[in-house]
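For this view, one protein chain was removed and the others were kept in their places.
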Amino acid sequence: MNYSKVVTDAENGVSLKEWTLDPREIGDASGNWSVRKKTLSGGRQEGTEVIDVDNGHVDNGLLRFCVVPSRGFNVWEAHVGNIRLGWDSPVREIVHPQFINLGDRGGLGWLGGFGEFVSRCGLESMGAPCLDGDTSLGLHGRINYLPASFVEIHFESSPAPRLILRASIDETMMFGPQLRLLAEICTEIGRPEITFNDSITNLGDSAQEFQTLYHINFGPPLLGNGSQFIAPIKNLAPRDKRAAQGIDSWNLYTGPHAPGYTEQVYLMELWDDEQDQTEALLKSPDGQVGVSVSYSTKELPYFTLWKNEAPLRNGYVTGLEPATSYPCPRLFERSAGRLPTLSPGESYRSRVVIRPWQNADELEAAEARIKNLQREAANIQRTPML
Amino acid sequence: MNYSKVVTDAENGVSLKEWTLDPREIGDASGNWSVRKKTLSGGRQEGTEVIDVDNGHVDNGLLRFCVVPSRGFNVWEAHVGNIRLGWDSPVREIVHPQFINLGDRGGLGWLGGFGEFVSRCGLESMGAPCLDGDTSLGLHGRINYLPASFVEIHFESSPAPRLILRASIDETMMFGPQLRLLAEICTEIGRPEITFNDSITNLGDSAQEFQTLYHINFGPPLLGNGSQFIAPIKNLAPRDKRAAQGIDSWNLYTGPHAPGYTEQVYLMELWDDEQDQTEALLKSPDGQVGVSVSYSTKELPYFTLWKNEAPLRNGYVTGLEPATSYPCPRLFERSAGRLPTLSPGESYRSRVVIRPWQNADELEAAEARIKNLQREAANIQRTPML
Partner (left out) sequence: MNYSKVVTDAENGVSLKEWTLDPREIGDASGNWSVRKKTLSGGRQEGTEVIDVDNGHVDNGLLRFCVVPSRGFNVWEAHVGNIRLGWDSPVREIVHPQFINLGDRGGLGWLGGFGEFVSRCGLESMGAPCLDGDTSLGLHGRINYLPASFVEIHFESSPAPRLILRASIDETMMFGPQLRLLAEICTEIGRPEITFNDSITNLGDSAQEFQTLYHINFGPPLLGNGSQFIAPIKNLAPRDKRAAQGIDSWNLYTGPHAPGYTEQVYLMELWDDEQDQTEALLKSPDGQVGVSVSYSTKELPYFTLWKNEAPLRNGYVTGLEPATSYPCPRLFERSAGRLPTLSPGESYRSRVVIRPWQNADELEAAEARIKNLQREAANIQRTPML
């Protein structure tokens, strides 16, 4: 049995502000999952549309997450049992784009609403604000503040029952980018796993560069003093002098630290398997729970680890960030040959799976898989890339 | 019989989001026209108010057009029988101002929502982004992204039945412009013609400069390989080196062209008749249909032809643009003496008529009128103005 509902379709005037789907309505008698679209009010979140997904709760619930059509179809927060996926940003509201000016503070306006678990950066550009030729580019691009023009909710009962949320978002302007993101977020009923299946299409008649990065952010309980990052490192370099200072313990977490601490960023390529798949793992301080981020190195060849072990209330967070390039200024990435191009009509696809581990056995298995991927010793560079 | 309805009045709290007027309601038994105001939803057009006007359809319809109160009372698109007036922009949604930042990309944010058939540029300034003294001016000014504070729909049964849409839009700020646009769009029932009757008033106590330009844009079917622009040229100059390259065939269209093509812009003054009226014509590739833009050279002394024969999906379009000056940087226009000033309380008026021609006879008559206006040979300058 397949069910499908269009909840937003700008072209055809569909825009459901409040909508709920429950299993019984569509004849899935045994299901106890739910999907609920609603529109937030008050403060800077006035008008923000969100979709709350519960993929089948048992007592405290399995996987619950919140998708934001008004904000690039990002995922604001997720919970798996007692594990919170996400972090505590200084920004507590899901700020609507009407209150954001990406050009603020020299192109850092993107940070004015930054509080989500997973955001996509891009599409024309991502990374540090810069001047590329005579085009001024703001931090992390525009897609995370563009509203979806089309949103569809699917339920499929076989092979295994699952929910699929699809959105279409255009990043277009005259004499500018003409890129379309088809964003898909998928979860199997009762399974603690979120899969992103995204594509970016060149809508124009000229070849276009593009960039994308999955900004996947964790705070407590997964992040804490004693947390560890584990991945099959092929090459790694500190981004800058500040990161180079911490190179000897680049994958260990010791924070939160006192005021005055500044972020450390590590840029890396990972080993993969025969299907180009790789996996990166964050282990909680007590080593009992964790989360893996899995993806294809063909699709996302570069990985950035963002350590921001700031004081708790200043935005204590670490980011696991697979991407088409590093988040350095676009000009720098282009020179390094890390800037892909789409021909007219061509599409790029990427798939990212986020899978929390709720016990030590699962964690061990993940570590074993990563160890297995590590074909040769990691090449750790001590000098900054920038 | 006169009918009048205020659908928006910010001062008095009137704001009809959905509203329809049909002839029978107001006692025009024979009429088959309609006016429909609605509010768009979804994506970047969330909250955009539009007014769909049908001036009396016969089978496939006569004239239909869409006015956008949320966006400077511009005209998004029009259809006359099978002729589409407008073009295919990379921007497909009628983007709401909340998603536009005019300062983007060094003052090119205006292009983020540019997809309309007719937009007014101005009022404080229009043309290329520039620094004028210590005021930074963005492309084409602000009026095209300001919402109407007052909108009124009129129907008058005599002398000939016609629809008049009126709006009031303030471009004001403390220590800045204090200009009011009274925009009027008029169409006679059953007649394929749109008339703009606009005025700009200085609301302040000091003299103020102002600029206005009608950005009237055509793509297929009127634009194509073989299309021709015809007007009674008095003086003409290429804007820049790029335009100078094409000076020998400045009024002929050969596109769409391959990627890499860049726009060509020609700046001109036209001959007029004893009532200061002039006419500019765009002929379709097969010479069977066309469109005229008529106006007073007293009101709009300068005319710009924008040829953007880019690949189809990159924004293939030509603009016929009568204006108070050329769209060069304001400082340049001021030096050239092309910047008008309004005394306190003074109003400027402009009238522009857009008239499509649906057969070769009408076209020929238009050509003959233009030929008649051409009192002396055109003075075509080969060196760029800028």
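Letters A and B name the chains as they come in the text, with residue numbers starting at 1 for each one.
In the analysis below, a residue touches a chain if its C-beta (ideal position, glycine included) is under 8 Å from a C-beta of that chain, and two chains touch if they have at least 3 such contacts.
Keep in mind it's a predicted model, so treat the numbers as computed, not measured.
**Student:** One chain isn't shown here. Among A:V6, A:I26 or A:V91, which residue touches it?
**Tutor:** A:V91
**Student:** In the complete assembly, which of A:G31, A:G86, A:G115 or A:P177 touches the absent chain?
**Tutor:** Checking the options A:G31, A:G86, A:G115 or A:P177, the one contacting the hidden chain is A:G115.
**Student:** If I consider the whole complex, including the chain that's not displayed, which of A:R24, A:R105 or A:R349 touches that chain?
**Tutor:** If we include the chain that is not displayed, A:R105 is the one touching it.
**Student:** Tell me which residue among B:G13, B:G260 or B:G337 touches the hidden chain in the full complex.
**Tutor:** B:G13
**Student:** Even though one chain is hidden, which residues of subunit B still touch it in the full complex?
**Tutor:** 8-11, 13-15, 47, 97-98, 101-103, 134-136, 146-150, 169-170, 172-176, 178, 203-207, 344
**Student:** What residues on subunit A make contact with the chain left out of this view?
**Tutor:** Residues touching the hidden chain, for subunit A, are 40-46, 89-93, 98-99, 101, 103-106, 108, 111-115, 259-260, 310-315.
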